[in-house]
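Removed: one protein chain of the complex. Kept in place: all other protein chains.
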Amino acid sequence: MSTILRGLQFYPGKTIIHKLDPRVKLVISLLLMATAALYLEVTIITIVIVVEALLSIVAKVFSRWARTVYGAAPLIILVFIANFLFKLSMPGQSLSFQSIYESLQLAYRLVAFLASFSIFFLTTTPEELGMALTKMKVPYMYTFAFISAIRFTPILAEELQSIVDAQRSRGLELEKGNIITRLRRYIPILVPLMVNVLRRSYELAEAIEVKCFGAKKNRTYLRELKMTTKDWITLSASITLFTVAIYIRYFSRISIP
Amino acid sequence: MREVNLEINEGEFVVLAGRSGCGKSTLLRCFNGLIPHFYDGEMVGKVEVCGLDTRQHPPYILSQYAGMVFQNPDNQLFALTVEADVAFALENLSFPRDEIKERVDQALKIMGIEELRDKSTLELSGGQKQKVAIASILAMHPKILLLDEPTSSLDPFSAKQLIDTIISLNQKHRITILIAEHRLEMLLPYASRIIIIDNGRIVLDGNPREILEKYDVIPYGVSVPRIVKVVMHLKKTLNNSLIPWTPLSVEEFVDIIRRWEEK
Partner (left out) sequence: MIIFENVEYVYPNGFKALNRINLEVNSGEVVALMGENGAGKTTLLKHLNGLLKPTSGRVLIDGVDTRHSTVASLSRKVGIVFQNAEDMFFSPTIQEEIAFALNNFHFPGDVIRKRVDWALKFMELEEYREKSPFLLSGGEKKRLALAIILAWSPDIVALDEPTVGQDILQKEKMIQIIRQANQQGKTIIISSHDVEFIAELKPRIILMSKGRIVRDGPSEEVLTDISILQECRLLPPQIVSLTSKLDFLGLKPKLARPEEVANEIARRVRHLVNYS
């Protein structure tokens, strides 16, 4: 699980991919996903994945990207099995090569989905994400909530560890017992955590008050996203390619393996 | 708070001292409108800050005159980068972009943290976080800086660095300082005034040297710097001409003795 998470975390770099406007990167990720959604054919999906791999190489995050894909293997297998069993449970279906293959295709497509978002998150800082949301006219409240989540999650994680340490030091054994007794043993973890979160919220509310949060309706911003020529070119190229993909899918008679 | 009467002039460096729970933090919050606007309770009397009645103005106005820095470094940083955090308050106040940029640059410079500009707030040390916190308040150009035990969670070295910066804010930039602290040895030599609070009441108010000379402040939970204790004992054994005034730091003490020795 942590390898998947690692592949979704920002990895600093100065490549052209990193420098692209986050909105462009978001669009590219979405287009790649959409392309994968249009097709089940293994060749196309493979092409999509190869494109993503190439992007990750340019962004110098290949190993991390590959690790996400690798780390997602258990998930992929799970999806495959689930889908296959679901197919079998349908009336009139039998164990055939065709149904196995279809389930495989579905699972394989999931790889393309995951991989495309991995690129986005690996090369975009949370701040850029925040700025993208602002530029897209998302109300500030939501952007702020998003940024706060990123800002405070590591702190809460540390706090949780602190609490677990303190309670274990009082003889609390979390590993022992059956499901029911184990759940009860988490009370000494959850209560202090909630209290901590509540207290922290109070202090944060004070601090944000003295920083004039909500004082004016038209909030201004120090930094703003601006599309450069490179951004526009990349964007148009991606849209063009996507249009070609749609065309091939719906309007041409080319058959694809 | 009980029957508090107080007047603080521009440029003063005031230390608020007293045991935990004596009312120092409450008093500080009277100066930026958190009391009465943020907290429930009853307030009797009037507080005027830079001519503004705190009952008539919301915290976001008063905070531009009296900025506040809190104890916990993490619970007052909101953005993901240092620059974004220093700009935060100004953005909330709808300042135009170039003015925000200018003020942010200035604040980072005054606090000596320009090299931290693009750093993630998650990577900073405690001392660095507190400096960012102060910078983000300085960006509003307040005349007064209210500090509620800002060095509590810092190690002595970082604490000294932070206090030195606060002192220079007062001496170089003429910012009025009101600081509640337990760690008095580093502050007292530079403070123009100490106010000792006990049970919500001001029990002592004056020049730190005079107060420490004349009164026993330990029952009020105020720590007396060790050297002051040495001085007290010296005065008992020798005559007063050796130590004409109470030194509050090691440097002052050594200086007095050296001068005497030269004579």
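Points worth noting:
Letters A and B mark the chains in the order given here, with residues in each chain numbered from 1 onward.
By definition in this document, a contact is a pair of C-beta atoms (placed from the backbone, for glycine too) under 8 Å apart; a residue touches a chain by one contact, two chains touch by 3 or more.
The shown structure was predicted, so the numbers you read here are calculated from the model rather than taken from an experiment.
In the full complex, chain A touches the hidden chain at residues 159, 162-163, 165-173, 187-188, 191-192, 195-196, 199. On the side of chain B, the interface with the absent chain consists of residues 18-21, 71, 125-126, 149, 152-158, 160, 182, 185, 218, 221-223, 225-227, 229-234, 236-238, 242, 250-251, 253-254, 257-258, 260-261, using the contact rule stated above.
Keep in mind that, in the parts below, only the chains that are shown with their structure count from here on.
Centre-to-centre separation of chain A and chain B, using mean CA positions: 44 Å. Those residues of chain B that touch chain A in the shared complex are 32, 34, 38, 59-60, 63-64, 67-68, 70, 72, 74-81, 83-84, 87-97, 100-101, 104, 121-122, 136-137, 140. Per the touch definition, chain A reaches chain B in the complex via residues 125-127, 130, 144, 147-148, 150-151, 154-155, 200, 203-216, 218-224.
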